[in-house]
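Just passing along the structure, written as structure tokens.
Left out: one protein chain. Kept in place: all the others.
Here the chain labels run A and B in written order, and each chain numbers its own residues starting at 1.
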Amino acid sequence: MLFNAFSFLLSAFSPYTPRHMTVKNKRLDLSYSQMKWETIFKRILITMSIIILIIVVGILITLIVQSMPSIKTLGIGYLWGKVWDPVNNIYGAWPFLIGTLLTSFTALIISIPFSYAIAIYLGEYNPKGWLSNLLKNTIELIAAVPSIIYGFWALYVLVPIVRNFEMKIHVAPYGVGIFSASLVLAVMIIPYAASLGTSLIRMVPSPLKEGAYALGATRFEVIRSVILPYTRSGLFAGILLSLGRALGETMAVTVLIGNTSTIAPKFLDLFFGPGNTMASVIANEFAEADHTLYLSALIELGLALFFVTVIINLIGKRIITRYSK
Amino acid sequence: MKVVKSLTLALVAIVASCLTQSASAQDNTLLGAGSSFVYPLFSKIFAEYGKTHDVKVNYQSIGSGGGILQLTNKTVDFGGSDAPLNADQAKKIGVPVLHIPMASGAVVITYNIPGVTTALNLTGKDLADIYLGKITSWNSAEIAATNKGIKLPDLPIVVVHRSEGSGTSYIFTDFLTKVNPDWASKVGKAGAVNWPAGLGGKGSEGVAGLVKNTPGAIGYVELIYALENKMVFANIQNKSGKFITPSLATTTQASNVDLPANAEVSLTNTDNPKGYPISSFTWALIYKEQKYNDRTAARAKMVLDLLWYNIHDGQKNCEPLNYAPLSKSAVKVAENILKSATYGGKAIL
Partner (left out) sequence: MDARLGLRNTKSVLFKAVIIFFAFVITLPLIIVLLYIIKQGVMQVNWHFLTHIPAPEGETGGGIANALVGSVIIVAMSSIVAIPVGMLAGIYLSENPGTRLAYWSGLCVDILQGVPSIVVGIVVYFWIVKPIGFSAVSGSIALAIMMLPIVIRSTEQTLLLLPPSLKEAALSLGVPYHRVILKVIVPCGFAGILSGIILSIARIIGETAPLLFTALGSSLFSTNILKPMESLPHLIFTYATSPYDDQHDLAWGASFILLMFVLLLNIFTKLITRKWNIQL
């Protein structure tokens, strides 16, 4: 508002403005209309920000309202109900929770060495130059390839390889299943932790590192005792962001996971066998959930997924903001 | 800024052209969704229909369950289903829905056993036991008993079923329920059941794809999918104790029944000694009262004309695609059902 008044004054007293108050002052008119425009513009800005709020609150409300029937009927026991049987109206989310956690964490464990290695390489060993640029761009491309393409490719290239492997270790050679989905997920989530880790490692103050070198530490020792401890919480945040991606990833997983809602009793069968994640069961069954409870049980899965990914993301973001301050 | 301006212009032009397209009254696309069992037939018939009529039909194969749900939600013009509405679904829709038989088809049992290219003989009971997870290896005594002379390997059976609700699953489980009491009590019949074993493929395509790619797999798909993929399929024992090869002829035999006036009838485990036991009609579903939401009378007429074409001229596409065409008496029943459709209480046809 201060600026408005200021510009208004300026235009009112500028040398080109006729001073006779009897004559209609065109400049003055213009600035009034401009002030009107300014208010409108500011209101538009505010409205747009409110729209974002409304979208998020709307998503939350829609999910809660639509999953009310299932929350009311099934209660909290829904989460550890072991049977998903739409025909007899029995719903339990346990198979999907297990499937989601197993795929995500397997993918995460596979991806950690790679994302750490990339972060350390790009952040410490080789922060500049064409090779590091090339690697950096390649990592970004990994994140850019659409997930359906990963799924399609894996279905025809990776799955037969996994199947041969499964035959060798004597488990049922399904090929598709939790293991295959985890492998592809691992590749897909690496860029998130890697790029964050890279920028964090670059932010480590050089006096710290130089001090360690001056004391006679080798490169490895500097990385182990200075860089990694210094960036620990930041790297953890990167892993959280990767985890958030893995939990919500839908298409590649739907194509590869095998779509079974039962849990095998033995871990090996479970791990190499087909399963279902929360996202994949929604993708598969949402369009045909033909009674209220079925549909709302699926939406409750969506609600749970929403909460989990949002919380993980917010914690991750919080750590990063605290870090960069 | 030039780039942006031209980009914006291009965007606006695209959207404007789309908007004018939508605004102009020539709304000649019908939307159908549902059964993937009938998808090959429908996509062929509708392609033919589009050549001679100014109507385009978009049929999405999302499974019978999806077809019924989307019809309930009034998001489609017609649904495709291989199972009549059950009591729950009928209750949820609340208004009468017409089931118009379109053709009948067979669900075949296909498998991928390296080294076995001949047709296996399977009884309904063994089939159910395989799907119950009781028979787990291809060289088990039960399978060997009906397949003397075929050397079956010691390979674990990988059971493949549909991951989503589907009419094909309904037909298959309907058959298993009729022939295996254990299955009837433990699993039952429905478009989507709680499968005791195996992995799910999305759509018939998914099941066929999984079976084709997995050694030791067994799955159930429509006859056409198995033939298209040159997959081997089993002869199934029918009520009279004969092992029947699924084919157009044996499906026609099974579908040769007296239709009730509403055409809702199950063909599985047929009494006909020459009939293939896992056959079924497939239905198009429409609301009896076509005046709902803001549908125009013209649109209602368009749907009925299309379905009328399906049960008459469209039937010539059945045989090349290995569906059994409707018998003369079935066409009469279907005609009467179509004639009972109304718009604002008045008959349309």
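We adopt the following convention: a residue touches a chain if its C-beta (ideal position, glycine included) is under 8 Å from a C-beta of that chain, and two chains touch if they have at least 3 such contacts.
Since the structure is predicted, the reported quantities are computational estimates derived from the model, not experimental observations.
Shown chains touched by the hidden chain across the complete assembly: A, B. The chain not shown here is touched by just one of B:86, B:136, B:194 or B:229, and that residue is B:229. The residue touching the chain not shown here, chosen from A:78, A:150 or A:174, is A:150. Check A:230, A:271 or A:286 against the missing chain and you find that the one touching it is A:286.
Mapped onto subunit A, contacts with the missing chain fall at residues 3-4, 6-7, 10-11, 31, 34-35, 37-38, 40-42, 44-46, 48-53, 55-59, 62-63, 66, 113-114, 116-118, 120-122, 125, 135, 137-142, 144-153, 155-157, 187, 190, 218-221, 223, 244, 247-251, 255, 279, 282-283, 286-287, 298-299, 302, 305-306, 309-310, 312-314, 317. In the full complex, subunit B touches the omitted chain through residues 1, 4, 11-12, 14-15, 17-19, 21-22, 27, 29, 31, 33, 39-40, 43-44, 47, 56-60, 73-76, 201-206, 208-209, 212, 224-225, 228-229, 321.
The working rule: only the chains that are shown with their structure count from here on.
Taking each chain's centre as the average of its CA atoms, subunit A and subunit B sit 38 Å apart.
Looking at the complex, you find that subunit B touches subunit A at residues 62-66, 68-70, 72, 88-89, 92, 156, 158, 163-165, 188, 190-202, 210, 213-216. Contact residues on subunit A toward subunit B in their complex (touch as defined above): 83-88, 90, 159-160, 163, 172-177, 254, 258-262, 273-274, 284-285, 287-292.
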